[in-house]
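With one protein chain removed, the remaining protein chains of the complex are shown where they sit.
Moving on to chain A:
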Amino acid sequence: MSLKPQEVNFDETWSKLKETVEGVVGLQAIERAVWNSRFSDVYALCVAHPEPHADKLYDETRKFLEEHVFRLLDRVKATAFLDSTDYNDGLLNRYVMAWREYSQGVAYLNSLYSYLNLQHIKRQKVSDADIIYGSSAAISFLEHDARQLEVGELGLVIWERVLIKPLSNPMTARIVRALNDARESNPDPAAADILKTAIHSMVEVQSFRLRTPLSLYQQLVVEPFLTSAAAHHSRRAAELLNSGDVSYFMKYVLDGLAREIVLGNKFLHSSSSEAVRACYEQACVASHLPALHAEVERLLKEACEDSPKAAERREDLKRMFMLLKPLGQNAMRPLIEAAHVQAAKEGHAMLAAEHSKDEAHTHFVHSMLSLHSKYKKLFAEVFGGAQPFIGALDKACSEVVNSRAEGESAARAPELLSRYCDTLLRRKGSERDADDKLTAAIVVFKYIDDKDVFQKHYARALARRLIHQLSASMEQEEAMINRLKAACGYEFTNKLHRMFTDVAVSTDLNTKFQQYLRENNLATNTGFFIQVLQAGAWPLGGAMAPLAPPAQLERPARLFETFYRASFSGRRLAWLHHLCTGELRTRYTQRLYHINATTPQCALLLMFETTDSIRAREARETLQLPEEAWARHVRPLVEAGLLISKGDVEGADEEAELLLNLTFTCKRTKIRLTCAAAPASQGGTGPGAGTSSESTHCDDDRKMYLQAAVVRIMKQRKVLRHTELIQEVVSQARGSFAPSVAMIKKCIEALIDKQYLERSPGNLDTYSYLA
């Protein structure tokens, strides 16, 4: 055959073509030769000479398809009673059969007409670009039949118009009814398949549309279904709530949800699964929120108890969480709130539990740790470790940790925790155990608001451990400081690091000193070890009043001073006698005792060399100790039984005497005399003693910190509003303490007085930086 345009008799060719078209649409067998020649006929008609018959062909085809679909409509309708909702009356069956045949047929027809589609219709088609960027006038074409469509699409449009429109109501009614029934009992596979095909035909019929391809499906299937489903769900939820308690309700609602999702996936288009779920949640959960929320507190409380019911309640909570989670923050809030309250309540109860006063620190840390791990585990199990609940736990923990007892000005947490660490770091026990415990202590540490107070306590305890060499191991000390550094940053621990450096330098210094002694043929007569610390880096307070060291000790001290002056110019040494310790051996007793005592105590004992009794006043004057320090040093000697007091030796009693206990006995051969608790300003941690000066000291530090923060921020920003400034300061300070707004305001005032800042003229809530 020739491809050249020829004169074609339209009527003749069309009648031939029409026959084949009928066959194709009816899915009858067509011979290949016939197909091929009809294919050419379509071509010939489209390129006919002198007039192409394309438009005519299109119109005739349309007319034919319309008639064909009308016939199908009659077949589908058959005897069905259109107002009925009985989906087994065969209407759906016949519809699906007709649809299968027709949709397939039209698809074939589309290929038969591919020349017409390609050459004639594509040219008129609106491109994607037109749809997105083109004028609305061009797009409005889409909605009208006037525009020519590809033959396959034409077939679908005709199907929608001719067959679906008149049947839409009966179809919808049957589909909705069938879906509702499918929820209760599974339909047999054949019926299910028919239902599914019928529903999906609504999607396919419009699948070629570029805009709103799902509108028919939405209108005929989804919307009616959701309306009826919502009614059904509400009824069911109300029934459930009436017939049982909340746990029962949640269990069935969750089951129902799963079934509803399966139903949706099985029969509906994938685009509507969200809507189905949302509809269910709205009807069953969202409208019964108050009933659910009312139970939250009880469930949580019971889930946390050690009762056989707890596991069940946890299951309940898990369900509750699954139900509430998709509804967003507002629905969850009461649950989160209740979790917070429950954890905080239990925490307070744990802390208030009976415990001995000496073990307050262990009790505190262990309670907090068990609280934290218990709820962490619970929330992970029940709420899948969801962020809001972890947040609630954190909030509850920090609330409990920082709670203060009535009448206390500050929380005791920092002190207790540092005491806990101190005990662990001193103990020479199984190292592994201590390491784990210290790591756990960091958990509690993170919740402490007053980290700066903790730092002070910790530094003091560390100083004591380092000076008296009480640490279990240096590695452990270092590891702990690194943990603190990881939690709180370099600034927080650099003072602690400096203490370590000093200890290392001192060891070095001792070696050098011994060498110096050897080289100069000098000797100290006694064992000698010294620690030279940098003033300011250690929380030790000022040097003590000058003490005349006893002759035996004076020599090494003087030797060392000479050595030190020669090695380091420009430095002055100050002895901290209350921290120096001497080791003595008694010779007047039956057994030999080793006594470890502070320098003044050594000096006092050495005074008994020539006599067995000394007047207290005399001794004190020889030692040049102030009254308060004298009492602190004498008391342990008396308490240990080494000295016997006659009269009030600590007070101002002129006649009071100290006697050496010549019949001293003790079970141990090593006796360690500690210096009784010194006031806080001198490095002691007497409970109660000096806490007020402690807190003012801390307050001063905080003020300096805040002022520095304000200046830093203002220097960078130049001009800043009051509220923003406060916010920034708070966020900077949070690492070490929680500042009060009043305190920040005071600091800003102070800086304005010092002319670092000024209030911007005319804009009173704004500050500007003065360079």
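Rule of thumb we're sticking to: a contact is a pair of C-beta atoms (placed from the backbone, for glycine too) under 8 Å apart; a residue touches a chain by one contact, two chains touch by 3 or more; residues count from 1.
Here is the rule we use: contacts and distances are computed from a predicted model.
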{"item": "Name per UniProt, for the chain absent here [options: \"Anaphase-promoting complex subunit 11\", \"Tom7-domain-containing protein\", \"Rab proteins geranylgeranyltransferase component A\" or \"DNA replication complex GINS protein PSF1\"]", "value": "\"Anaphase-promoting complex subunit 11\""}
{"item": "Residue, one of A:F445, A:F492, A:F560 or A:F737, that touches the chain absent here", "value": "A:F560"}
{"item": "Among A:I530, A:C666, A:I726 or A:A750, residue touching the chain not depicted", "value": "A:I530"}
{"item": "Among A:A574, A:V719 or A:A738, the residue in touch with the chain that has been omitted", "value": "A:A574"}
{"item": "Touching residue (missing chain; options A:S103, A:Q119 or A:T586)", "value": "A:T586"}
{"item": "Interface with the undisplayed chain - residues on chain A", "value": "467, 494, 498, 501, 505, 526-538, 540, 543, 550, 552-553, 556-557, 560, 564, 568-576, 579-588, 594, 599, 602, 605-606, 608-609, 660"}
